[in-house]
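Removed from the display is one protein chain of the complex; every other protein chain stays in position.
Now for chain A:
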Amino acid sequence: MEHWRKSLRNGLGKMFPNNLLLTITGDMGGWELFKNSLWPMMLGGIKYTIPLTFISFIIGLTIALLVALMRLSNQKILTIPARIYVSAIRGTPLLVQLYIVFFGLGDIGLTIDPFPSAVIAFSLNVGAYASEIIRASILSVPKGQWEAAQTIGMSYSQALRRIILPQATRVSIPPLSNTFISLVKDTSLASLILVTELFRKAQEIAARTYDFMLLYVEAALLYWTICFLLSIVQDRIENRLDRHVSR
């Protein structure tokens, strides 16, 4: 592992010298600037944008499933907190949520680093939006499926895991993919709480060179590429799931 990392670093080091950011200056020609900025931005993407997206999405989905089940229960003790949570998250800007977690909590003595702050804010955000998707997809499974599961003796959790969720998943993949792709783009907001992700890199370089158009378009192209690749993955998953269930 260590060996692998070292050789990768050496290889990349030759291609992209370590102090690259400092070598980028305003005198560079357009193409040269574009090329030299590419790697720092991609590095921001690989080190922060992508992990931030994946980690937040997975934690967010877990929250979402829990909240969806709470909302579907018939106990007020569960439904009311779930509704308040969803309503509060959906009713406030993501940037404000991010600031509350990072600056707000820091202000009252609970200092959290930028990256984990971003993970908390994005997970809570995804949790609320995805819970609505999951709830709707569970409700879209015909009632007869629950009943058939019950008549063969399944408990609530067995029916949920084995019968309902696999069918709900098929329905929820397209909207959840949208949530995921939105999340990729939303992580650019983390630049405002000092996470050195893709867009923050673009800002840093732009601050040195004043080539705003070139650098921000370059950042846009990178986001677009990531989202385009993701949409291909989404199509594949949908095709796979479509094989057996035709409605």
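What we mean here is this: a contact is a pair of C-beta atoms (placed from the backbone, for glycine too) under 8 Å apart; a residue touches a chain by one contact, two chains touch by 3 or more; residues count from 1.
One rule holds for everything that comes next: contacts and distances are computed from a predicted model.
Student: Just to verify: the chain that's not displayed, which of "Amino acid ABC transporter permease", "Tryptophan synthase alpha chain", "Fumarate reductase/succinate dehydrogenase flavoprotein subunit" or "Cystine transport system ATP-binding protein" does UniProt list as its protein name?
Tutor: Of "Amino acid ABC transporter permease", "Tryptophan synthase alpha chain", "Fumarate reductase/succinate dehydrogenase flavoprotein subunit" or "Cystine transport system ATP-binding protein", the absent chain's UniProt record names it "Cystine transport system ATP-binding protein".
Student: Per the definition of touch given earlier, which of A:Gly29, A:Gly109 or A:Gly153 contacts the omitted chain?
Tutor: Counting the whole complex, the residue in contact with the absent chain is A:Gly153.
Student: Give the residue, chosen from A:Leu61, A:Val101 or A:Ile163, that touches the chain omitted from the document.
Tutor: A:Ile163
Student: Of A:Thr62, A:Thr79 or A:Gln145, which sits in contact with the chain we cannot see?
Tutor: A:Gln145
Student: In terms of residues, what is the contact footprint of the unshown chain on chain A?
Tutor: The list for chain A reads 142, 144-145, 147-154, 158, 162-163, 166-167, 170, 244-247.
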